[in-house]
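This structure is in structure tokens; I'll ask about it shortly.
For this view, one protein chain was removed and the others were kept in their places.
And then chain A:
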Amino acid sequence: MTAAVAVAARDGGSRPFAGTGTLLRFALRRDRVTLPVWIAVTAVMVLSMPGTLEGLYGTAAERADLVGQLRANSALRAMTGPLLGDSLGALTAWRVGVYAAVLAAGLSLLTVVRHTRDEEESGRDELLRAGAVGRHAPLTAALLAAAVADAVLALLLAAGLSAHGTAGAVAFALGVAGAGLVFATMAAIAAQLTESARAARGLTAGTLGAAFVLRAAGDSGTADGSSPLTWLSPLGWAENVRAFTGERWWVLAVPAGAVLAQGAVAYALAGRRDVGAGLLPARPGPAYGRLGTAGALAWRLQRGGVLGWSLGFLVAGVVYGAMTKGAAELLADNEGTREVIARMGGEAGPADSFVSAMVGTLGMVAALYVVASALRLHAEETSGRAEPVLAGAVGRLRWAAGHLVAAFGGAVVLLLTAGCGYALGYGRDLGPILAACLVQVSAVWVVGGAAVLLLGLLPRAAPVAWAVAGAALLLGWIGPALDLPGALLDLSPFAHLPKLPGAGMEWRPVLVLLGLAGVLVATGVVGLRRRDVGG
């Protein structure tokens, strides 16, 4: 980090790092629940994989057979990356490596933004900075907190996987931690650019999503991760270390270089701006306003999110569609693979099952949107902004309704946008793809309903809705690979959806989910009308 330190010393005034240790301890204390839980979930997901695989494919011959079948499957490669070896370690790295890297990246970016821009935006940071705290201490403490978390995760992964080859275990752990640090420093840059923590998180998480899509597109086209698209993605770097399959240690220099470069940029930006300000100055607004209702206010607050997410879903849809097209062409040339995948996908054609899997992923990501959007109500309430609005002639229901329409309606818009993009990229009929997207709405709304229920009945626990969406995502992505019991997998609303467009439409589960969502929302709203606000 010498470059970063040099920049920091130039722009940070005297003793720019004073107080970093205290702030770091303070940050770790504040995150004493979040970080261990997140690390534990990630570690358990990875470390339980070898045992599961061994149970399913005990002998080397069975595994070699499996690898032979899966290696050419571009759809699977898009989801998990290339499969290069048949050892238990190699299979584990293939099956969960990308997801471990995504989780480390998410953990790191949220930690950095929470301890930098979040603190500045709320003004809590000012009181700390008024103490004997150097200009760069808060940023450094935030980065170190993320680094501590990534290091603990890496240690757990390396130790837990060492039975399958020490070199491979260390390479895998470093790849995952490297992805974490890349997104930690990226979040550090975003936190300097934007004035709001929400925007900083959105910017970095959007980059993470783009990295996933880039890597998926690259890997669906090549069998060994050598596509330039994969190399453009920080998530592709971890995969290209090739843990357990002839480690390429030099690849780790790529994330290391990115961390140094991004860190230097973040410190340079931090030294050039005022505390509390972004790099883009706030422009004056209108002296008179047109907003006149709680609904208009809600839309004004939510529209940026709906637009941003829609754009992301459109791009993801187009890329996924293009991948499906490529995969379908590849499959048409290969009789054997077609048979294998047709068997796996039941009666559906392989391309259809690919569409179904991709649309399912989009649905689970839309569940994150619905939670983010519904929890706006929570933010409005805890910040005190809701109070003067509710002191106006605005009922609780009207106040909540605007935000809930944006959350639940916005989710539909996102999925339809993604569907249109998908059809465009795939070059096929819009109808069946839109139908597959719309089916997701019922499960997305159930997750949104859980958020509303919490908001109404247990407002302090409202952020737990994130865990609900996260659990649905994890169960859907890696639950089946972990060979979890069916009852556990069935906890996710997404597990019950008909697999359109290949499989036939089943109305019963969709209607049951819609009914459940309705009950959750109604109960939450009744609770919201009866309880104390703010308090």
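One rule holds in what follows: a contact is a pair of C-beta atoms (placed from the backbone, for glycine too) under 8 Å apart; a residue touches a chain by one contact, two chains touch by 3 or more; residues count from 1.
In the analysis below, contacts and distances are computed from a predicted model.
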Choices "RNA polymerase sigma-70 factor, ECF subfamily", "Glutamyl-tRNA(Gln) amidotransferase subunit A", "ABC-2 type transport system ATP-binding protein" or "Inactive transglutaminase fused to 7 transmembrane helices" - which one is the UniProt name of the chain not shown: "ABC-2 type transport system ATP-binding protein"
Option from A:A294, A:L314 or A:L414 whose C-beta touches the chain left out: A:A294
Chain not shown: contacting residue from A:E387, A:D429 or A:D490: A:E387
Candidate in contact with the missing chain, chosen from A:D86, A:D150, A:E195 or A:D352: A:E195
Chain A, residues in touch with the chain not shown (by the definition above): 121, 195-196, 276, 282-294, 297, 300-301, 383-385, 387-395, 530-535
